[in-house]
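What you see is the complex with one protein chain gone and the rest in place.
Naming follows writing order (A and B), and every chain is counted from residue 1.
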Amino acid sequence: MQSGLAVKATRVGIVVALFAIWEMLSRTGIVNPRLLPSASDTLVTLGDLLQRASVQKDLAVTATEVVTAFALAVPVGALIGFLIAENKYFSDVVKPLLFFAFSIPKSIFLPMFILMFGVGFAQKVGFGFFSTIFIVIMSTTTAVESVKVEHLTVARSYGATPMQTAFRVYLPSMLPVLLEALRISMIFNLTGVILAEMYASRDGIGHQIATWGENFQMKQLLAGVLMVAAIAIAFNELVRWVETRCSHWRT
Amino acid sequence: MQPLANITPLKPAGAIEVRNVGQIFEMKTQTVVALEDVSLDIKPGRFVVLVGPSGCGKSTLLMMMAGLREQTSGTITISGVPIPKPDPNRVGVVFQEASLFPWLTAEENVEFPLALRGVPKSDRRAKAQDALKLVGLDGFGKRHPHELSGGMKQRVSIARGLVQDPPVLLMDEPFAALDEQTRMTMGDELLRIWAATGKTVVFVTHSLTEAVYLADEVIVMSPRPGRIVDHLQVTLPRPRTYEMLSGDAFGVLRDRIWRHIRKSA
Partner (left out) sequence: MSAATVRRLIVIVLIALWEILPRAGVIPTLFLPSLSSTLIAGWNEAGEYGHALAVTLYEVAISMVFACGGGILLGAIVGSLPRPRVLIMPMVSSLYAVPLVILYPVFTVWLGIGTESKIAFASIYGFLPTMLATAAGIQTIDPQLLLAARSMGATLSQRLIRVIIPAAIPTVLSGLRVGGALVIVGVVVSEMLISSAGIGYLISRYRTILDSPHVFAGVLLVLAMAIAFNAAIKWIERKAAIWQTGSRAGQRAADEITAGAVQPAT
């Protein structure tokens, strides 16, 4: 435990040191402060931005898009994933195609979504959905396949009903894998939505960041980057924390 | 008159001497005594088996004889000379799972220790062929490990341990990962190779049957702290046969070992 604490302290130390170097580079003028505003200035700007109504609205827009795309992609992807994992023939037919679809870059299809939906909510959610669905399908398949046959046999030999098998064998064995899938899908989803916003959009935090960049507003730009990064890392750590909580299920 | 210190020890090749060896692991929260005051004499050409429950230090002791680990106290000599680091001219080692390099063929694996020493290619190949022939793998030299069965892989490992013709062969649970039938066959094969080469063999195992079947002498060890609790002479005639397994003499020896192990478990 003690060493765990030391490791955490060192990590915080590294982050603090990075911010200190950033502050120093800018303050001493080694790097032009116009190009790299100091860390403290950026953090102050971040505080201001968070209180601005327009930024709050942008965050709300992005959040709505992310949640909508996620809420659509996860059930649909999970359903397809289940079907693939449960049916051998279907899986033989479709899996290589999915692997192929998974390996090609999704971002080049972004213009297609604009041509189809125009610029707006539907295009961004559509692209978010598109960037997420393949990883959800793949992860669900992996999750179902991770259920041990022995466990199912034991459940069946003691006369478990299909419902009981689902809740007492499938769910507990799949939970850790599903959580991991959730985490990775969210990374893909967030990246998809933000890219769509940066590419062509009238609102959302991605759009705002792109605009600050075009106008050379470095303070706002860096503050925006920190904001998105902090949100993404916070979500990631939250899921990982839950994952370690249930890790004892997997052996 | 020659001063005594200059006389080289009169120990013949292949003798192993373990004197008051101790091993202590300093952990963060506690100190673990892995071995305590272990002494042992193994004469050249003997087949000695170390048995005992997990954590009795038998593998640790073997690693020390191989020069792969340093003891906290005491001395170990092989052919009369201490072994502070691995010396493949004196000791060959065969490990638990086939620790063969997957990217090399069987014969390249056997040549590996020679290649480390810069032995010319043709000499290497010839020696590897001889070693493979000895373990009964003539003609399998060009195969990669994944093309060999578990038993064949361990034969390659034995060939690799013998290729430099060391007087001592140390084996750390070499057949543990094999199925029962293969295990019995490999035991007979090993005895044949041992009889043909006259090496000193030190063999670590969990299996009591394997221990009695193979050994001239069985050393029983117990854990916490690791030490020797019994030293049996197996006087069964050679060659050993499967019929002996059900005989009284065999059963008596196996029961005696089992009583020690049950006590310490």
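Just so it is clear, a contact is a pair of C-beta atoms (placed from the backbone, for glycine too) under 8 Å apart; a residue touches a chain by one contact, two chains touch by 3 or more.
Keep in mind that what you see is a predicted model, and the values were worked out from it rather than measured.
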Among shown chains, those touching the left-out chain: A, B
Of B:19, B:43 or B:144, the residue in touch with the unshown chain: B:144
If the hidden chain were put back, which of B:66, B:162 or B:193 would touch it? B:66
Where the unshown chain meets chain A, residue by residue: 7, 10-11, 14, 35, 89, 92-94, 96-97, 102-112, 114-116, 131, 135, 138-139, 142, 180, 183-184, 187-188, 190-192, 194-195, 198-199, 206, 209-210, 212-214, 216, 218, 221-222, 224-225, 228-229, 232-233, 235-237
Hidden partner interface residues of chain B, rising order: 66-68, 85-88, 91, 93, 95-97, 99, 101-103, 112-113, 115-117, 144-146, 160
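Convention: only the chains that are shown with their structure count from here on.
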Could you tell me the distance, in whole angstrom, between the mean C-alpha positions of chain A and chain B? 53
